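Apart from one protein chain that is not included, each protein chain of the complex appears where it belongs.
Naming follows writing order (A and B), and every chain is counted from residue 1.
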Amino acid sequence: MTALWGLPAMVALPLLGVGLVLSLKQPRHWTAVAAFFTGLGTAQALSSAVGEGSGVSAALAVNAAISTVVLLGQPRRGLTQRDTLMPLVWVAASAVVLRSDDARLVAAGWVAPPAIVFFTLRRLSERELRARRVVGTYLLLGALLLVVAVALFALAAAGAGAQEPFRLSTWRTVPLPPHLAGLIFLLVAASVMARLGVPPLHSWQPALAEALPAGTMLALTSVQMSVHVMVQLALVPLPQAVPRQALVVQALGVAGVVYAAVMAASQHRLRRLIAYVVVAQSSALMVGLATGDLVSVSGALANAISVAITSRGLMLAAGTIEARVGPVDVRALHGLSHVAPRLGAAALMLAFGAAGLPGSLGFVGEDLMLQGLMRERPLVAGVMVACTALVGIALLRAMLKTCFGPVQPWAATAPDLFPRERALVLLAVAVVLLGVWPQPLVQAHQHDVAALREALASSEGATPRDDGPPAPSSADACAVAEAARPALASEGVALPHPGAKPAFTWAAHGAGAPVADERHRQRVGGAPPAL
Amino acid sequence: MASELLTDDALRDLHRAAHVLPAQGPIEVFIHHNTLHAFQALPFHEAVARAEDEWGVTGYLDEAEYRAAYAQGRIGPDDLDWALLRLAPWDAAKDLPVDARDLFRALLFGTPAPMSRDVLELLKAEGRWATSLDPLLDGSVRANLIADTTTWLDEALRQDESLLPFAHRLVGPRVDLLAEGLVKRGASVEAAEEEAVRRVLAPLGLAPERRGLVKALGTHGEALAAFSLWGACVELFGGAHALGRAPFEPVEQKATELVNAFLIPLCASFVDRGVARWTMPGREAGFFSAFRALYARGGAVPAWLDGLAATLRASLERGATAEDVVRALPGPSRVETLKALLLRLPGWGGMFHRLELFPVEELPRVRLLDFVAVRLLLEPFARAAAPGLVRGVEETRPVVVDHGVLALYAGAQRLGLSARVLNTLPPPRREALVRVARRFDRRARAVVWQEAYERHHAVEVVGALKAHAPPAPPPHTLQAIFCFDDREESFRRHLEEVLPSVRTYGVAGFFGVAVEFLPFDDVAGAALAPLGVVPGHRVEEAPHPEDAQKALARKERLGALARWRALWRWVTRGVAGGGLASFVLGPFALLELAARVLAPRTTRKVEDAFRHAVLPEVRTVLTGERESDESRSIDGRYLGFSADEKAQRVAATLENLGLTRDFAPLVVLVAHGSTSVNNPHRSAYDCGACGGRNGGPNARLFARMANRPKVREALKARGIELPDSTWVLGAVHDTCTDTVTFFDEHEVPAAHQGAVEEARATFAEVCRRSAHERCRKFAAAPKSLTPEAAHRHVEARAADFGQARPELGHATNAVGVVGRRALTRGLFLDRRAFLISYDCTADASGAVLERLLAAVGPVGAGINLEYYFSRVDNEGLGCGTKLPHNLTGHVGVMNGAASDLRTGLPLQMIEIHEPLRLLLVLEAETDVVLAAVSRQPLVKELALGRWVRVVTVSPSGRGWFCLQPDGTFTPWDGPDVHLPTVRGSRAWYEGHEGFRPPAQVLPERRGAPRVA
Partner (left out) sequence: MWRDLVEALLLSSLALPPVALSGLGLAWLVGLPVPEAAVTRVSVLATGLAAVFTGAGAAIALWQGLLPVEFGPYPWFSVGHYTFTLSFRWDAVSLVMALGSTVLSGLVVGFSVPYLHRERGLFRYFALMLLFSGAMQWLVVAGSYEQLFLGWELVGLTSILLVAFFSERAQPVHAAVRVMIVYRLADLGLLIGAVVMHQVAHGTHFGNLHQAHLTEGQATAIALLLLLAASGKAAQLPFGTWLPRAMEGPTPSSAVFYGALSVHAGIYLLIRSAPLFEQSTVASVAAVLMGGTTAFAGALVARVQADAKSSLAWASMSQLGLMVVEVGLHLPTVALVHLFGHASLRGYQMLRAPSLLHDTIGLRKALGVGSLALGAHPAPGWLYRALRDGLFIDVVVERYLVRPVLSLGGVFERVEQAWARRVGGELQARRPVEPTSPEAQEHPR
């Protein structure tokens, strides 16, 4: 079953869709066919996500669902065949990247979407010609960095005598000289940062946000893929590179958040503003990932899904709004909610999600990232939280002004969401649902996190900080403590919040975990509580 | 101001410009007036056009609302034809390829709301515009359109190799332009053509491929017909010229916004009558000086006002006055400049203007001039700063589609004009189409709709009045005189149903007694007289001598309570006081809140009981028996009335009523007022004829006058025989709670006690029935209420401080009938009619009619027009929803913390109103009416300018006539209507929420089941 519905199906389904769309002459069928295939993809990925409980499948399901929504929801005006094909290509590519164990395939899946976009941008249109230059400069070149990194790694692996030098799962056993490891780490990170739009490699985001339709734009942004590549091609195989090179990445990420926050605060046009919001979120993701703290990485993984949904959702919402009222200036009021209340509600909900308000998935992700980060680098955490708040303010301000205010007479007849566009509402509802009930999603990522933990554990033999793997008993201790809590509480004995146990981290796990265990043992044993 | 006007042309200009300002006074005396008073000299539709252009408001309903009224039968096809015949632009209809009337009708029903190009393109791309025909289209018309178009397109497909001609037939020459543009971009001719055709076809979801297109002619016939028709319409309007730029002035807007935000709190502080504890320093010197003194001293100002202090200091040194500032405006354009300036904050400007014309005690020196001068000082700063703040916003300026194109596209479909037809029409006919679509624009259509709406109403009412033949009532036992207020229509009807032997009369609710009245519980008097009538007499309510002790106690306690409450208001806003109050009284506040929310009516009863316990009830008398003309009171008013003056007033009113003989043993005068809580606009619910106050004292005073033997003697001399067997009793009807209170019962002679008791019981029953009828219009009232429950419901409404609609006021008023009650007795008029008693048989000269029209015309029209305009544009001409209203300075309400003062009526008062101009039915001969009207300039303005619609019925049986704008009368041309007959009003209205047409209501047979 799994074999049948595994990687081949996930890739073949969308590609089948591509073929069908290409064979259809009449434009009115394209969207329906494409959406049908992405919908199938969503169902398939969801079923395997539920079946396996795997984060990769969850990510794939999210991607396919976003594609479906974008396909259904993107404004029809001026749409070309490319805009219907790109989401399919993207789903196939992300399946390859997320599922494949072969570094060559991963690199191919990584390069394919920007390459295809690059080659299909039409020369007849001035606008697309310019967009083409931007795509080429940032995304194509950026994607190629990964190819270089893969090539280098494979060479080194082959040199070290690996049977299958392109097999990802074996990479972490490949011994690499530190400078090479650092180089590869940075190459991968740079490629990912270009794709995510982390400053200084971000300019394509705001530039293309206004120039390309949602469907095509979708293919260029790949939060899930980026996070996955960062974890699987850099963090897991190159843990030894983490302390130093990760610091560079982290510093860039923090600077990126600050920069994007200031930029977002001073934007006037909605789409550019959203682009900077995405830049800020992406930068924050990089910071979370580069921390290497397991809680932070989990947070980043959860947040990646939130960012993927909200960023595409917001862009789509912006497109849907602008299709009704024309270019949106943040300083002006547009009164959209009066004429299109459902669109307004969906846009606001997505904005709240992007701003990380409680009840949205963004909050869960940010809380996790913050918990990890605060322990590691409190100052960085403070700066990041402040800047995230600033970004949230800029976004919410824009959305409030877009949705509310006097209805302009010329927009008074704008229709609310058409039935197919209600797909947008699904994204908004998903953000809330996942935010209220995040556990399955967070749980789904435990595989990836476990892989990371293993990688670290295995690599730690080389590092002087090793104190052995984290004691599995701590989880049990935790459970015992939780079970005892009501009883203890009623006796006036206070227990710390369960989160008090420092999670396993590079920096802290050496000293932290055993101590935490120790503390638990004491408490359960009835020793006086020490806080 | 008047004397200054002569010398200073700047002031004269300001005075002229001030016409644009609303004339509403401080809110505690809200008096209805024509919202478009400034344009009243013009005929109605011209005035509306002027107001729409100058004020940026709307003077008619949305077309969608008119269409909804049509769908509900509130406008009939005949009415529409009637209005079209008179008001459509027939002169533009030459050379039309279709019947002009059909085209007008098609435009009336088909024209969509205006659209921006963004919306249009969106709808097109979604297949919701120009890709499908109007779904309401007649089947055969649709089939013809499709067949005609597909044949025509088929031709193009078959003729040529290229698909360009085909696309050309769809969108006209625009496809060529597109192709040329692509060629310029470097594409080959073939590629450009294909691309151009592809883009043209994209909204249809078709590919540029011949075989598919041929097939599509069959499958997509409708889409192609619609699409090509749209293309043809756009071409008719000149292609690109069919699109225009919407008016968009971000800089202007921003500048206004900046100044308003700064100015509003200052205005509020300046005209504050006691909300703030600390008043604006130096405000005795006027707004301009006070402002200058405050802001010349430096201190932080918003960035855009940098340099303000220096400017003000310079102005101070120069000794410049507000006049100087206004005078500095260039003369020729000054009036227009000032108008524009005032319209940026009309509510506040209007309040300054009003307070200048009618000063109030607390605010000595309010001048519009000061207000304008301050604004003029601030304006340059805002103008300098605004462009920087909105740079780039103009990029969002939208492109709008010529409304004519939309109208023509919709109209052409209904008329079955296909793209082929439009494209092959000779030029004059094409031009005629465009001309009509342009001329018959929104406003022209709205005029037709509005007239048709009113025509329908007139036919309904006049037809009913014509058909109505009430049976003669039994001999009278009671006469009841009411205010002519529309809310008393149902009350009178129910009274006549309950007590068929009653005779009811309607008269202006001050009963001819204009008086400055000082109630016992009040320390200041108020004028109880219609707007514009300055009472020359003053009457005080004094305690009955026997109750002197109690009165003293009551006064003392009232004063103490009030002082305590005044103190409380300040104290709770202070640091220590607020803290103390929180600790001590907080929990009680919670209890009180709970009681008022959960059981408003009971709480009110408990409260009343408490008041009764604390404040002793005091019987009062009205002072002011005056024997000589000498005793003027200090403020120049006579204290009380002499016997002659009394007789004169009583006689005048009775003569107006035509009630000069045959008096019943008991005559009750029922004034009205309204009590409710949570209602800043409450005086709008009181009696308009009493200056927006409770008319009770007038009724009481009138009754007391009429009961005086001396007065009766004097009346006899004037031919009015008021026998001793008749007692006149004053009463007041609370229109909100539907309760009637009698005055001075202790003075009723024993002989009349029985009659009074009977009347009390009758009125109580009538109150219940009236409440029941009122409840049908409250959407929140339960649908099946007994009269008793209905009465409880309306009482609870009045006591509920969360109730935004304690009563519906004059909503739905539409008719005024001046004539004998026989004309309307037993006619169900749905609380929509002002009923004024007038006996034309006793008024050959028309003097009484003239008096009545002069008093009643402006009041009725004022109420009606204020409701009309507040209804058609609630945001622009009314004051919007009352939910965010914030009482400011005791002069008016703002929306939230800082907005313009809102004038007009709130949404809650007008939402069920049908905006119809008052239909004034006069029972008099045409020449008498004409003479009376032309002697009264105000009435003439209203009647000939069609602000009211005047219909007369000849008492001598010559028939029904309509007054035309040129002052002539034409015979009534409406069709006869069938008038249903029911027993009891309830049978007619029960189970219906909306409007009910007139019906003849016979008194209920006692014990017999009601006949529906």
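Just so it is clear, a contact is a pair of C-beta atoms (placed from the backbone, for glycine too) under 8 Å apart; a residue touches a chain by one contact, two chains touch by 3 or more.
On a predicted model such as this, the values are computed, not experimentally measured, just so you know.
J.: Using the document's definition of touch, tell me which of B:P359, B:P380, B:P428 or B:P884 contacts the absent chain.
T.: From the options B:P359, B:P380, B:P428 or B:P884, the contact with the absent chain belongs to B:P884.
J.: Which of these touches the unseen chain: B:L96, B:V275 or B:A789?
T.: Missing-chain contact among the listed residues: B:V275.
J.: Touching the left-out chain: which of B:E451, B:D547 or B:D800?
T.: Only one of B:E451, B:D547 or B:D800 touches the chain omitted from view, namely B:D800.
J.: Which of these touches the unseen chain: B:P364, B:P428, B:G532 or B:G579?
T.: Touches the omitted chain: B:G579.
J.: Where the complex has a chain not shown, which of B:R105, B:R169, B:R199 or B:R435 is the residue touching it?
T.: Considering the complete complex, B:R199 is the one touching the chain left out.
J.: Tell me which stretches of subunit A touch the chain missing from the display.
T.: These residues touch the chain not displayed: 75, 77-79, 83, 125-127, 130-134, 137-138, 203, 206-208, 210-213, 259, 262-263, 265-267, 269, 271, 294-295, 298-299, 319, 322-323, 326-327, 333, 335, 337-338, 342, 345, 348, 352, 355, 357-359, 363-364, 367-368, 370-371, 374-375, 378, 381-382, 385-386, 389, 392-393, 396-397, 400-401, 403-407, 425, 429, 438-439, 442, 446, 449, 474-475, 478, 482, 485-486, 489-490, 494-504, 516, 529, 531.
J.: So that we can see where the missing chain sits, which residues of subunit B does it touch?
T.: Interface residues of subunit B facing the absent chain: 27-28, 117, 121, 174, 177-178, 180-182, 196, 199, 239-240, 243, 257, 265-266, 268-269, 271-283, 293-295, 297, 299-303, 361-362, 395-399, 519, 521-524, 558-559, 561-563, 565-566, 569-570, 572-575, 578-579, 581-587, 589-590, 592-594, 597-598, 677-680, 682, 779-780, 797, 800-805, 875, 881-890, 894-899, 908, 911.
To be clear about the criterion, only the chains that are shown with their structure count from here on.
J.: Which whole number of Å gives the spacing of the CA centres of subunit A and subunit B?
T.: 57
J.: Over in the complex, which subunit B residues touch subunit A? Could you list them?
T.: Touch residues, subunit B against subunit A: 112-116, 118-119, 121-126, 128, 182, 185-187, 195, 202, 204-207, 209, 212, 246, 250, 389-390, 392-393, 395-396, 398, 400.
J.: What part of subunit A is in contact with subunit B in the complex they form?
T.: Spelled out, the residues of subunit A in touch with subunit B are 25-29, 75-79, 123-126, 268, 322-329, 331-332, 408-415, 418.
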